[in-house]
Each structure stands twice: as C-alpha cells, then as structure tokens.
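Removed: one protein chain of the complex. Kept in place: all other protein chains.
Chain naming follows the written order as A, B and C, and within any one chain the residues start at number 1.
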Amino acid sequence: MNVLGYRLTLTALIGWLIILVCVGSAVLAPWIAPHDPNAPLGQRWEAPSAEHWFGLDQIGRDMFSRMLYGGRISITLAFLATCLAFAVGVVAGFAAALLGRWVDVALSRIADVILSMPILMSALIVISAVGSSAAVLILTIGLLYAVIVFRVARAVAMNIVVLEYVEAARLRGEGLFWVILREILPNALPPLAAEFGLRFSFAFLFVASLSFLGLGVQPPDADWGSMVKESALAIPAGLAAPLYPAAAIALLTIGVNMVVDWLLSLHSRPHGDNA
Amino acid sequence: MLKLLVQRLALGVATLLAVSVLIFWVTELLPGDLASNILGQSATPENIAAIRAELGLDRPAVERYTEWLGDAVQGDLGKSLANKRPVIDVIGPRLVNTLFLAIYAAVIAVPLSVLLGILAAIYRNSVFDKGVNIASLAAISMPEFFIGYFLILFMSVQLKWFPAIATIKPEQGFFQHLYVTFLPMLTLILVVIAHMMRMTRTSVLSVMSSPYVEMAVLKGIPKGRIVVHHALPNALAPIINVIAINLAYLIVGVVVVEAVFTFNGLGRLMVDAVAKRDIPVVQACGLIFAIVFIGLNLIADVLSILSNPRLRHPR
Amino acid sequence: MNQWDELQQAARSGRVSRREFMRRAAALGVATSLASGVLAKAGYAQTPVKGGTLRVGIAGGSTTDSLDITTYTDTVMINVSTSIWDGLVEVDDKNQIQPELLETLEPNADATEWVCNVRKGVTFSNGKTLDADDIVYSLNLHRGEGSKSGAAGPMKPIKDVVKMSGNQVKIVLEAPDADLPYVLSDYHVLVVPNGFTDWANPVGTGGYKLEAFEPGVRAVLSNRGGYWKEGRCNLDAVEFSVINDDAARMQALMAGEVDVSHRVVVSLIDQINAAGSYEIVQAAAGYHFNLPMLVDKAPYTNNDVRLALKYAINRQKVVELMFGKYARVGNDHPIPESDPFHNNELPQREYDPEKAAFHARKAGLGVSDVILSASDAAFNGAIDMSVLFQATAAAAGINVTVRREPGDGFWDNVWLKAPFMTSYWGGRPAATQMLATAYQSTAPWNDTHWNDAGFDKLLADAKATTDQAKRKTYIWEMQRMLHEEGGAIIPLFKDWLDVHDSKVKGHTPHGMFDLCNGRIAQKAWIEA
Partner (left out) sequence: MAESATKTQLLDVRNLRIEAVAESGARVTLVDDVSFTLNPGEVLGLIGESGAGKSTIGLSTLVYARSGCQITGGQIVFRGHELRELGIEARQSLRGAKVAYIAQSAAAAFNPAHTLYDQVCEVALQHGVMNASQARVEAVRLFRELDLPNPETFGNRYPHQVSGGQLQRAMAAMAMIAKPDLLVFDEPTTALDVTTQVEVLASFKKLIRDHGTAALYITHDLAVVAQVADRIMVLRHGKMVEEGAATQILQQPRMDYTRMLVAERVAAQASTFVAPHGSSAQPILATRDVVASYRSGPRVIDNVSIELMRGDTLAVVGESGSGKSTLARVIVGLLPRQEGDVLFNGESLPPRLESRSKEQHRRIQMIYQMPDVALNPRQTLLDIIGRPIAFYFNKSRREVRARVEELMRQIDLPLDYISRRPGELSGGQKQRVCIARALAAEPDVIICDEVTSALDPLVADEILRLLRRIQDQTGVGYLFITHDLGTVRRIANKVAVMYKGQMVAYGATQQVFNPPYHPYTELLLSSVPEIRSDWLDEVLRKRRKVVR
C-alpha cells in the first residue's frame, strides 16, 4: 500500500489509522456525540454503560461525548498553533537562508535569544498575563514554535539554496518569492512535513500540559488536558475516568510520531551488508 | 580552536544579556499594575503613586533594568513582593530541590539512554531495536501527568511501595531523599531516556551510512567495533546536544511533574510567582532558567567542538 | 443502615455525646464492652497517651504565609499558631465558650464593660510569666488606626483595653455586645508577650515550639513539655505538610504518608472507608460556600440581577450531585440551621427558571454581563459547581461566563476584587459575629460590599441586647434582608470533613472549623 507514492510500513499504517480516527471523530463530534457534553445527566462517576460508554464524569456529564468534543478542541488548538508556527517560521527561515548576510544573522540571533527562555515559562507568563483563551493559546504556542520552525526551515533551505537550480533561478533574475515558492518549497516539503507532524505532536502535548496547569480553555469547554485535570480526583479513588482523555492524548501523539518516523525514514537510507 | 571557544563564550554571555532584557521587559507586561495588586481594595490614586515610587516604578525602565542586573550579578535578586523575604531565600531551597531531582534523573538516564541507543543501532531492525523503538515512541508520546498518575495509582496508592508526595525534608538522609523522589524521577527518566536514546540511535545510524564505515566493513571489522570505534566518535556532537537539551528540560521543564507529585521545585515556584505577579521572583527564576539553558548549550557547543578532530588538530 | 450502625456513625461524627451514646447503645441491647470499643474507635476513649509524631497533610498554605498572627487567613497558620500560642477563650465542640488564658469574663449590666481575670501560673516559652500587660498588648495588636489585622473588623467595637491589676484587665466597648467572648475567640486573637515583635522567632504559652517553618511547604513543631492545659498537647512532635492539591492530599493519606488530613474530597469518601483503616470526622455547622457579587459593581448593583442569579442556580442538584449527604441546601444567608438564631420561616429559595428569566429581563441583563471568577482554591468543586450553575442558568436564558482563575494567588488577586466569584466562609460561633465579619458595611472582609445602614443598626442592636427574644427578631430580619437583597448566593452549607488514621485519637468533630477548630496539635494523640 502506498501513500504519497511511498511504500507504507505497518507502523506507519497504524499511525495513519489512529490519526484518521481521532481527527475524524473530532470533526464529526457534533453529529456522533450521543449526548450534550456539558449537561449533567446522572450521578457522579457513573460506571460505563450502554448509554454512557465511558461512564459519567465528576458532575455526571457523559465522558464519551466530552471526549469527542474535547478532542475537537485539543486537536484544533494544536493544529492551528502548528499552522501559525509554520506560516511564520517557514517564510522567515527561507528568507534567512536565501538572503543570508544581515537578515540571516539578525533573525538567527533573535531566535537564539527567544529560545534561551524555556518555552513553557514564556508561555506561562504570556498566557497568565493576557488571560487564557483558545485564541491566546494558539497565538502563544504558534509564535513560540514559529521560532523553532524557523531554525528547521532555515536548515532545510540552506541545503537547497546551494543547489545549482536555485542558483540558476537567481542568475535568471527571479524574484525572492518565486524562488521560495517554486524552487525551494516543493523540494523542502518532505522534511518539513515530518517536522510538521513532530511540531503538532509537541504542540498537542504542550496544550495538554498548559490545560493541566489550569491555563487551558475556559469551562465548561474542556480539551483533553483539562479533562484529565478535572477528573484527577478519580485517580486516588482508583477510577479510570481521567485516564481516558490522557490515553487519548498519548494515542494520537503515538500515531503522529509513527507517521513522522516513517516520513523521516524515507529520507535516510543507511548502507547495509545485504550480500 | 581557542579562538572559536572564546567566540562561543562571548556569544553565550551576549545572549544571556539579551535574554535578561527580554525577561525584565516581558515580566513587566504582567497585567494588573502590581502596585494596585499589592494594595487591593484600598487602592487610591495617591497611595498607588506612593507604592509605585516605593517600588521605583516611576523611574525609567532602563535605569531600573541596569540596577536590577547590577544587583543580580552581585547575587542580590531583590525582595519578594508577596512575603517581603529576600528572593534568594525564597528560591534557594527550591533550586536545590530541582537540581537534586534533575541530577538524580540525569545520572540514571544519560548512560542508560546512550547505551540503549548504541545497542539499538548495533542490532538495527532486530526485535530488540523495534521493541525499544516502539517503547520510546510511546514514552515520548505520553503526557507527563499520565505517566505520573499511573505510577502513583499503582506504585503508591495500591502497592504503597513509594510515596505519592515527593516532599524533600532537610532532616531526612540522602537515601531517604532518593526514596521519596523515586516516582518523579522515574516519570522524568521515562521521558528523557526516550529522547536521548532515539537521538543516539539515529545519529549513530546516519554515520553508519557514511563511506568510511563501509570502508571499515570492507576491512573486515566486526560490527560492534565499527559502531563504537568508527561511528560513535563521529556521532558525538548531536548526542551531546540532545543530552544538553534534556538536562535543560530536567531543570526548567518539569513543572507538570512537580505539580503531580507536589514536589517543591523551581518550576512550581515560578508558576505561583507568575500567578501572584511576584515580579522579582519571576525575574529571578527566568534568569536562573536562562543561565541553565544557555550554560548547558554552551557546554554542549564546546564539547562538540572538542569532539571534532578537524578543529582539535588543525592543518 | 440499621439503628446500631446509625448510632456508630453518629458517634464517629460526634453528633452524640458519650453518655447519650452509651444510653442508646444499652437501649439497643449492645454489650457495654462492644459499645465502648466503638467509642474508643470514635476517639472518645478517655485517657490520652503521650508521645508520637503526628503528620498532618494540610491545605490552605501559601508561600506568602508569615508567622505574624495578624496576617492569618487560612488553615495552616491557624493550626500552627494554636500550637505555639493560646487564645483568650476557646469555643468548645458544643459551641460553648470555655476559658483559656482568661479564666473569667464578667460583663456589666449593659455588656459595654468586661472585666477579665488573667490565668495565673502560665509561662511563655521564654520563661516569662503571663500577666495583664501581655493581654493588653496582644489585644491592641488588632486595634487602633492602620491595624492590618484580620481581626481588626470584629475588634473595632473595642474602645479600650485597660490593665486593672497584674492579672486583671477591663475591656471597654463602644457599643454593647453580649457576644464579646465569641468575638475574642477569633483565631487571630492569640497572646504574645508584651512588646513582642520578632515573629520569626515566636514566643508563646502554647504546648509546642517551632522547629522548622517553610512558608507554603511545611511546619514542624516539637513538644516543649509541661503544658498548662489538662490532657492537651500530648504529641512529641507535629509535622504539617502543606498539600493544597486535593488529589495529592488524599493520595498522601491513602499512601500512609500523613496520619491526619482535612477537606476530604466527597467523591473519595467511599474509597477511604473501603480502605478500612481510616475514620472520617464529619462536623455540620456554619461552613458554607458562597458566590459573592459586589453590590456596588454593575450589573450587580441591580437587585433584579442578584435575584435572577439566585433563582438560576439549582441548589438541590448541586448538593446531591457534588456533596451527597455531606451538605445541606442554603438559603442565601450565612446562618446555619444548627444556629439557635436560624430564621426557619424564610421560604427556601428554589431553582425557578421562570422567575430568574423574569428578573433578568426586568434588569435587561446582557449576554456577556455575568462573568463568574471560579477556582477550586475557593473550595474543591468550585469550578464544577460554577459549570452546573452555568448549565441551569442557561436553561433560564441567562448566560454565565465561567472564568477559571489560577489557584495560587486566588485570595490575593481575585477575592474582594472580582465582581462575581466563588468563595466560602468558615462559619462563626455566634450569628452576630458571622454577620459582622462578612456583611457589616465597615468590615474589611465584606466580600459583597454590602452596605446598608438599617442592617448595621440591626446588627448593633442584636449585639447590644441580652434579651434573646429581641435578638432573634433582629437577627431574623438581617437574614431576611440578605436573603432578599444580599449580594451573596449561598447555595449550600457544607460539613467539615476531616479524616485520620484509626490510630489517631482526640481528633473530634468541631462545628466551627476543621481540624478541631484549628487545634489539632493540642487535641489529637496517637494510640500506643
């Protein structure tokens, strides 16, 4: 079986399936969710039943429905943040690689400085300064990750810029954007795709952590991270409730990482002794 | 080469300065003019002005920055706005705890992960390799609180093997500390080992695809020796870097783990301080984190320079 | 659950006295030996054993904590302080005033002047003997201009404190107050040596001395021996570990890392009981959750808005869903049923979407007007409760935005500042005291900015009179005012829920506040 014209390994296949399921259920949440995610429907922490597949949460809301909606929020947040990061980071990175000289130096130094503050700390300060909301989360994470993406994009572009077809384009007198969009981008896509997956999974965990620290989206909405936090009290009670969302987080991340591994493996094929 | 090292050092210091400016500036963005925050209800224009003067907020930022930095360099980080204690006293014990946990985890994680990585590289595509690979993948993908709560649920609440609360008490002995902080340590190494091991493996493998390794094969060198003697020395730089990154994480990035195990580390202190708008503490934490970050990267840089024969033995 | 079980439960939660228990046990035909066994388990056993270290997992601590007694706001410092210092009087678990460092308090006819005899033969940890000067100095800590004391409010009415002799002082009030002893039982009011200022190195008459203190982390105390109170302070050492996180605190208990804890998470009680080796200590009284609205901040200036919101919350559902049998529905005033002055003729306010909608419409309440600042730092489940409120309010067409506030710094940054928030009150021994602390226009902790001359007048009168009938009418009237116009939604009264390992004795229920009204270190002892 092939995807993007490459042969699919088993793990990659599993990865893709996981992503498909998670994203699919997130997108379809409003239609497939059996219950209103915010309406108390019964007793606290009712055990799973035919009616409530994952049981009810600490105030009697349907866990399964909340999971679906929660996934919606988590995935959307992480995805948008990652997109933002790439929109900013890739352009800046390519520009730095292509223009070189002071542009490169300036941008790189700025990146160094920003990245010498732990990202979590920067995010905490900004978010608790501005007050946490979906938009703030996306902007903060997106811009912080943009710096990392910048570095990666720059590195990737550096390897392409030296190639002669880029030089040829410049000799022809092509403009900066044509060179970026037509000459560099198409050839930078595979490595960037892998990086995108990686960034997404990190953004995803990052959102979860922030929510866990109480800086997530505002109630009654809950992403998976804040769902864990909300139901954390069930852990000492020996109940599985908080582990559903946590497991969901882990699952999707594993899926993404599997695909990322596969994407990366496509670019490095080490020598071997196959005689 | 010496020149190169000096350059790196200078660069590090420069970055640190820039970061300190950034920290100073960003923390001042924290909302709720802290004067009115201190005064709360009884905030009237007059005594807000008074407090601002007392805190020196009326003076130009540049002046206050230079003063702050000057004091910081001499080890005076100011007084906590929240409880008027010197920031040093507030941070000191927390920093010690954090370092303790970090070192504890690192001492176990670093050798282990490098070893695993090399083994995985040697037995590439073997069952072992695949197993380790999947396991590490999973470990990376698990949110820390997931691992943490799991460990608590089983090893603490059910089996009662280890305490769920990792509170270090001075009167406890060293081994007592090790015991108390076992679960957070375990949580941390699960995360970092995965990262470092994977990086070790990939960078060794990438070197394995180089012509001189092929040459070694054609010289009839056994696989083990090839990996250790031919591949590893050339794969050091990336490995050193990922180790540095993870060490940094162990010191500055463990807020969640601290929260799960109510471990009194720097991370939680900073979160509290941010919430309380206790700006001097936030700035101090930020500064410390930045120093750790930049310092470790610097060391990594230097080491990978030293590990490069081209630079060690110039023409 | 049969009568015997019920009785045991009652005994454990201290709802019956020892004699009462034995009588009813006998009536049920239970062998005396067995019955007293149960009593022993319930901590009624008489002779305390000396020794042992008590490990307390305690919430309500912060890195901003300081030993200065005037600054206390929460459990940790209250419990630490009562083990270092003693108060003037103590409220017992029957809500009666017991002498402490003041042996007697004698009011004059109109209760404006109180003559108090200082207990003799009590010495401070620095060797100094307690005398009237110490009392005067200690009281003055909370009085006078610019006193930042948390007790400054309740102490305002004290006009003067006069030393009459080496061990006699007179307290002069601006206005009559028959409940002064209750006022003096305020947990801020502790006795330090005359002129004492060095809070870092506390000196007190208490049974313990401070060994280690890390604000927001831990406090360690050791018995300094020869405590003057009979049968109190039996432990060699007490160790308070601050664990604000509910889950963590319960884990610590279940993992056997602490012997005593409090603010038990209701949802974990079954779990804890199932474990077998723990006992829940349940005490019902004035502890209540409230949602204060600042009546001087729009839109809450409009009583229709307040009423709309009061009708929009489904108290019944909140109680049953979140706290089961450990809470009782509230009626938007702070006086519990257990209080003799509880106004039981007020109609219970029910969840009524129509009324709510009506008032909201009347007030022209906008979609984004109501923002509820919630944090579990207020009480565990505050956010969940807010969300439930949000749901039921939505059914009445009222849009409530819940804003999650960070737990740390909640009391510093949100309380008394946010126009609408989640909060709680620990309850007070005397109704007048409760009303004075939270609703008197001049009270620093007036968390609804409730400002009503009529109300203040009634309060003054209630304090002044010793005529119980009169008092009742005044206090009932104040409850009505709050019920109908007050700024606070008071959805429920919550039982104090402590827990301890069965080997811990003397940790008995107290309606006032959890952990034996903050005297856990004095009362608890460990079974040999």
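Criterion: contacts are C-beta pairs under 8 Å (C-beta built on N, C-alpha and C of every residue); 3 or more make two chains touch, one makes a residue touch a chain.
Computed from a prediction, not measured in an experiment: that's the story for all the values here.
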Fill in the blank from the handout: The chain left out of view makes contact with A, B
Completion exercise
The one of B:L22, B:I122 or B:A216 in touch with the missing chain is B:A216
Problem - Interface with the unshown chain - residue positions in chain A - result: 6-7, 163-165, 167-168, 170-174, 182-183, 186-187, 269-275
Exercise for the section: Would you write out the residues of chain B that touch the absent chain, in ascending order? Expected result: 210-222, 225, 229-230, 233-234, 309-310, 313, 315
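Heads up, the rule we're going with is that only the chains that are shown with their structure count from here on.
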Practice task
Could you compare the number of C-beta pairs in contact for B-C with that for A-B and name the larger?
Solution key: A-B
Practice task
Mind checking the centre-to-centre distance between chain A and chain C? Centres are C-alpha means, answer in whole Å.
Solution key: 47
Problem - chain B-chain C separation of Cα centroids, rounded to whole Å - result: 42
Exercise for the section: Just give me the whole-number Å value for how far the CA centre of chain A lies from that of chain B. Expected result: 22
Completion exercise
Flagged in chain A as touching 2+ other chains are 128, 131, 232, 235-236, 238
Handout entry: Multi-partner residues of chain C (at least 2 other chains)
Key = 251, 254, 406-407
Handout entry: chain A partner contacts - residues on chain B that touch it in the complex
Key = 15-16, 18-19, 22-23, 26-27, 29-31, 124, 133-134, 137-138, 140-146, 149-150, 152-153, 157-158, 202, 205-206, 208-209, 213-214, 217, 248, 252-253, 255-256, 259, 267, 270-271, 274-275, 282, 285-286, 289-290, 293-294, 297
Problem - In the complex with chain C, residue positions of chain A that touch it - result: 38-40, 43-45, 58-60, 128, 131-132, 214-215, 218-220, 230, 232-238
Practice task
Please give the residue numbers of chain B that touch chain C in the complex, ascending.
Solution key: 32, 37, 40-41, 82-83, 85, 90, 93, 152, 156-157, 160, 163-165, 167, 169-171, 259-262, 264, 269, 271-272, 275-277
